[in-house]
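A single protein chain has been removed from this complex, and every other one stays in its place.
Right after this comes chain A.
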Amino acid sequence: MSDMSAKPNLSAGVQTAGGVGTAPVSHTEHGDAHHDEHEHHDQHWLWKYVFSQDHKVIGKQFLITGIFWAIIGGTLSSLFRLQLGWPEGTMEWLTPVLGKWVEGGKLNPEFYLALVTMHGTIMVFFVLTAGLSGTFSNFLIPLQVGARDMASGFMNMLSYWFFFLSSLIMFFSLFLETGPAASGWTIYPPLSALPQAIPGSGMGMTMWLVSMVFFIVSQLLGGVNYVTTVINLRTRGMSMSKLPLTIWAFFLTAILGILSFPVLFSAALLLVFDRSFGTSFFLSDIYIAGQALPNQGGSPVLFQHLFWFLGHPEVYIVIMPAMGMVSEILATNARKPIFGYRAMIGSLIGISLLSFVVWAHHMFVTGMNPFLGSVFMFLTLIIAVPSGVKVFNWLATLWRGNIRFTTAMLFSIGFVSLFISGGLTGIILGNATLDIQMHNTYFVVAHFHLVMGSSAFFGLFAGVYHWFPKMFGRMMDEKLGYIHFWLTFAGVYLVFLPMHYIGIAGFPRRYYAWTGFDSFSQFADMNKFISVAAIIAFAAQFIFIFNFFYSIFRGRRATQNPWNSTTLEWTTPLVPGHGNWPGEIPAVYRWPYDYSKPGSETDFIPQNVPYSQTQSSNLPYEQELAD
């Protein structure tokens, strides 16, 4: 937004060593001018709310689209939980919605596969990637680093609209006559590469791939924006070691996205060629109905390598923004500094680095060289170290805190609980030998739904409840929030704890029904129980949705800093306009976790309060700054 007039000063800054101070000044001056300009004339609503270049509006667009997708993804899971809980039951009553996918009162098995595929795709990419980091990176980065907006508002807008386009394509693929993609969210070839293999590998798969290509473009546009904003647009005094942990998490998440999504792009493009133009990258030695296909020499395992090179960092793309927000919310509501601030940053960096070298732990049973398997196992288990650092730091932050149980705080504590429960089984699955028994069972399903699925959702909820006052100037209802939290928290455990048992008992994933196996019949009631819990937990989300939309219009009016928080976003007006701060952007003097500082008059000191005003609480080394 401000590059045009800022440029001459920048080049001056490059040439003179003492010019470091000039660039930001020109930037803020211009930002102010830019801001005033907008106060004088009203923007057309189309540019203000639809094709907006304001990071706050774009963040809300991502959030609302994400909520839409979460409803779809949750509905799909309820449908297949109905099938799994009552395999003998009739689905006739769903005919008005599902049409020909219900045949003679039974759910079509091919459609069942499509349901799990689309549930995974929607939840991982559209809700927990775009809906989570898209919302909060957009909304919080400029506000918390002290910037007028993202580095490039235009590209930021494009990022949302590419996501929108991708969403449209994915959404319409749900209504294809042959059904949407059905080869799992991991779209392994040859199933996904051969349109004649199953109906879902036809047009549904093509639309899936096209949609994902646009999704990746959206991620890249967003990612380069987040990273450059954090590097270049921090306000005066906001050093990297004064950044809130949210920003560190978003920053590293964006870097992971920039480095891993292009590999999915490569894999998708190669798959498009295999599907549509007769190449053999992932195909070899395939017989269909006794006929050998001409494709020779490719490798389906190659696809898995390419896919998981994205796929593994992707789970950290999902979880790290949640980690950052939870760190922030725990410290704020425990009225204590986050325990081990630098260790928190170090562990985020550690997780980010490790995330690129563990992908083959998803492939222990593909016939990979066992030695390679042991290398990946070793690297995978190392992730327990930074994860453990984070968990202990969260617990130590809570320890003897002056805890305020806001809804956001409850969800944050819930996040820590789910992350521990799901993380422990990760250590089991990370062992190559144990994975031979466990892979592709419900044990895996239970593991990742706890550790990244539900946890990331809890992070998302915590973030929404916490930053809702900043987004809309009103508060969400606490009582409804409590009900939402407890139903969800209990629901998640009631769904996924039993899944560990049926997983150990050998239930494979992605099976339409187990009625053919006598040994599984004793678990029929457990499956029914899981289904009931899942549907109740899903229904509880509508409390949140009601609370969310009701509070936008009717919620209690918020105060400027309702949580007595230290970070910069709470120094903006109640509902910040374009440009975020009406006057000068505040400078930053201290880290973001000065809660309950001994000697201080208040139990929090915002980042923009200089040390000169807090003489009573300054630590010796802080006082030395004056000398």
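List of remarks:
Just so it is clear, a contact is a pair of C-beta atoms (placed from the backbone, for glycine too) under 8 Å apart; a residue touches a chain by one contact, two chains touch by 3 or more; residues count from 1.
In the analysis below, contacts and distances are computed from a predicted model.
Think of the chain that is not pictured: of "CxxC motif-containing protein", "Protein-export membrane protein SecF", "ABC transporter permease subunit" or "Cytochrome oxidase subunit III", UniProt labels it "Cytochrome oxidase subunit III". Which of A:W86, A:W161 or A:F273 touches the hidden chain is settled by the complete complex: it is A:F273. Within the whole complex, the absent chain has one touching residue among A:G89, A:P109, A:P195 or A:G237, and that is A:G237.
Touch with the chain omitted from the figure is made, among A:L220, A:L398 or A:M475, by A:L220. Residue A:S152 is the one among A:S152, A:N393 or A:T566 that touches the chain missing from this view. The omitted chain makes contact with just one of the residues A:V263, A:M476 or A:A537: A:V263. In the full complex, chain A makes contact with the omitted chain through residues 3-4, 6-8, 10-11, 13-14, 17-18, 20-25, 28-29, 145-146, 151-152, 155, 220, 223-225, 227-229, 231-240, 242, 258-263, 265-267, 269-270, 273, 277-281, 294-299, 302, 305-306, 309, 584, 587-589, 610-612, 618, 623, 625-627.
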